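One protein chain is absent from this view; the other protein chains keep their places.
What follows is chain A.
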Amino acid sequence: MARLTPTGYLLPSIHSVPPFFTEQPNPTTQATLTEQWTRLILSYARHRRLFFIRIEDAETTGGDWDEVLRNEQINRRVMPAHLSSLLATLVAKNLAVYEPPKQTRSVLLFWRSPEEWGETLHEWATSTGQLNTILTFYEIEDPPVPSPLSGIPTALLRKAIASLSKTGRAQIIGAADGEGVRLFAGTGK
């Protein structure tokens, strides 16, 4: 049975089944299991607007991911090794990237793909009338008025801008005190 967490997230019923927290030797079973985990992680990240998940989250308590990686009611938790393989699957499915690169203990989750983020950014800039002006990364990441982009990590923002640049709707501009971006109203040709 589905269960509501203190943060208001509706956990799937499978989260209350102990084998869900064990890696299965059977490849078919394990594939199904991983699929469910992937969905759960991305869904929860979207719910909490979490951009990162780290191996440490499985090793220690008190993090943002406790509600998902642990189930105190059945006394089960995801083992760090298990989480590591889950993260590898996420990266392989292009649903996440290792961030910072060249390590495997922390991933940046794409609960929206960089392209989607680019569209979101463009929509936000259009709706707030900031096209054709130069926006610093800081202005996008931490705007005075909360936006869908509030709190987006620079690495993800850079990817989103890169996807817009491909369609000629954004241009990275080097500034003295950092980087900026100018968005255009292009239709995406």
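Miscellaneous remarks
Here, a residue touches a chain if its C-beta (ideal position, glycine included) is under 8 Å from a C-beta of that chain, and two chains touch if they have at least 3 such contacts; residues count from 1.
The rule is simple: contacts and distances are computed from a predicted model.
The chain that is not shown carries the UniProt protein name "Vacuolar protein-sorting-associated protein 36", picked from "Vacuolar protein-sorting-associated protein 36", "tRNA (34-2'-O)-methyltransferase regulator WDR6", "Decaprenyl-diphosphate synthase subunit 2" or "Exosome complex component RRP41 homolog".
One of A:32, A:104 or A:150 touches the chain omitted from the figure, and that residue is A:32. For chain A, the residues touching the chain absent from view are 2, 9-15, 17-19, 21-22, 24-26, 28-29, 32-33, 36, 39-40, 43-44, 46-47, 59-61, 75-76, 79-81.
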